[in-house]
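Every protein chain except one is present and positioned as in the full complex.
Just so it is clear, A, B and C label the chains in written order, and each chain counts residues from 1 on its own.
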Amino acid sequence: MLKAIVLGGSRGIGKAISNSLKSIEIDVLTTSKKDVDTSNLSSVKKFVNSHNQTDILILNTGGPEPKPFSTITESDWEKYHNQLFLGFCIILQKIKINENGYIFLISSNMIKEPNAKLIISSAYRAAFAEVFKVLSKEYAQKNISCINIAPGPINTDRTKELIDNIEEFEKTLPMKRLGEPEEIGSFVKAIVENKIKYLSGVTINFDGANSNYVF
Amino acid sequence: MLKAIVLGGSRGIGKAISNSLKSIEIDVLTTSKKDVDTSNLSSVKKFVNSHNQTDILILNTGGPEPKPFSTITESDWEKYHNQLFLGFCIILQKIKINENGYIFLISSNMIKEPNAKLIISSAYRAAFAEVFKVLSKEYAQKNISCINIAPGPINTDRTKELIDNIEEFEKTLPMKRLGEPEEIGSFVKAIVENKIKYLSGVTINFDGANSNYVF
Amino acid sequence: MLKAIVLGGSRGIGKAISNSLKSIEIDVLTTSKKDVDTSNLSSVKKFVNSHNQTDILILNTGGPEPKPFSTITESDWEKYHNQLFLGFCIILQKIKINENGYIFLISSNMIKEPNAKLIISSAYRAAFAEVFKVLSKEYAQKNISCINIAPGPINTDRTKELIDNIEEFEKTLPMKRLGEPEEIGSFVKAIVENKIKYLSGVTINFDGANSNYVF
Partner (left out) sequence: MLKAIVLGGSRGIGKAISNSLKSIEIDVLTTSKKDVDTSNLSSVKKFVNSHNQTDILILNTGGPEPKPFSTITESDWEKYHNQLFLGFCIILQKIKINENGYIFLISSNMIKEPNAKLIISSAYRAAFAEVFKVLSKEYAQKNISCINIAPGPINTDRTKELIDNIEEFEKTLPMKRLGEPEEIGSFVKAIVENKIKYLSGVTINFDGANSNYVF
């Protein structure tokens, strides 16, 4: 039975991925912030000590509160450097992905079109996208696929916190609605279930035609 | 029963997509060059006259022979302008995609990293990618998803024609193999089968971690 | 004395480049649509017969009227295929650029972030950007630099035709103003004057921080 580890699996997109993987009889370890907090490197190291191999890894975590650049403090930078970048690096250094496995990164479409309010998120998620791209070529040698899913506005608690009037906001979107976490869950499940391996080293905007950059 | 039209469905990637859609009980019209030749606008117009609506459309066609820029003739440009660009534009102008439908474009990862030998293909496929991106926002209003799949080296007759020594070539690839057409077929099927709609307006390299651009 | 050919040099950006090159004692041939009309291949062929070498080439031409996709006719596509793509290809096949020369392409920032109203322009300018990128590597062998300048909203007659209320529009721009053609003219002049050669194979948005894509 294939084994999966889902980070940030207690709600939102992580939870949806966890549920959809369970539906195809994968042995899913769903973690919440209590189990492993990627903003806390001690927590990360403790976690990887007891969980050092898997077939499927879902790198997923929440993002920072909106904050204008001028008000971001050194400790803000440090915290999210850990949470969005360094924690994931340590995890990839320490958790062995089995041959023919998968790593899914849940990032944001803001790495291509950065947002002033979420500048911390754009910066560190982009940094990790670089690492993930480079590593996809190494993992490929063991037939491990690395897929960076870059969601746009998804119907999660976090989106509701970030946006005042969701209904008004939805009218501005090409599909007139937020994406559902289950769509991303189904997508991940479908890749795994169909043993699609050649999809790797790729950043996939998942944003209902909302972004403007051509590629 | 959902209806699909697959262009260039007699071999390679088109055939694999056709087969995988049939496996989920979709009514698939698989066309070959005899049915509709996108390099010939009369053929295109005749085709769209008798097939003017569908739920799922697969825009797929072969590419040109490798040719250095200095030797490309006006008639080469015209032919592939029709085949890779204008034929598809007419099809999108004339075939109605039903609500909740899908359009998959099979392009090439060479639109992001163009290749000197296949410069015609890079140019016109990139041109159509622009059109497709713009239209994805309009189609979104009818909940139609537009997905541009940009394959790298896939195990098709065409790849075998383009590359002298496939075995040597495969050693240079991150996954040490070509992609299989069936992986793309499964991918398309999985999107449709799982009713994933929020994946739209996106270009998805499908190239086994072969490309170098970060996104 | 270095020789330059400026296409579309009778007004706007082309005129500004022409003027700035003249100011550094370059022998500039400024052409208008009467001299060479890139939408008319006969006109292009006639022109390249009598002008078959230069040190500096400015590939510049106007764009199409705004038109929604559904209303674009086959003859619209053909006309702008010539004007924005094929005419330039023939010119590059026939005009010899002298060693240590320069080719500047004036395209549009809409090749990265396409615009629904100017879809023809986005498509064919992107197609030519692919050709130009590929050729930059060949021209490099003769120390010829290929620079794609992709302007945003510039203070030209064309912009005034496209936009109803310029003053209102300017308030939406990061710099609260349109760019001046002379800024692009000075930029081209500065590259040539300072013999900057290693800047090649690059697309340079020139849009006053207006675009949103990160790179």
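One rule holds for everything that comes next: contacts are C-beta pairs under 8 Å (C-beta built on N, C-alpha and C of every residue); 3 or more make two chains touch, one makes a residue touch a chain.
Just so it is clear, the structure is predicted and the values come from calculations on it, not from any experiment.
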Selected residue (touches chain absent from view) among C:50, C:165 or C:194:
C:194
Listed in rising order, the chain B residues that touch the chain left out are 111-114, 122, 126, 212-214
Contact residues on chain C toward the hidden chain run 111-112, 129-130, 133, 136-137, 139-141, 143, 146, 152, 154, 173-176, 179-180, 183-184, 186-187, 189-191, 193-211, 214-215
For the chain that got dropped from the picture, name the residues of chain A it touches.
41, 69-70, 72, 74, 77, 81, 85-86, 89-90, 92-93, 111, 114-116, 119, 122-124, 126-131, 133-135, 137-138
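Everything below uses one rule, namely that only the chains that are shown with their structure count from here on.
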Find the two chains joined by the most C-beta pairs in contact, please.
A-B
Averaged over CA atoms, how far is the centre of chain A from the centre of chain B? Could you give it in whole Å?
28
Pull out every residue in chain A that's touching 2 or more other chains.
111-112, 214
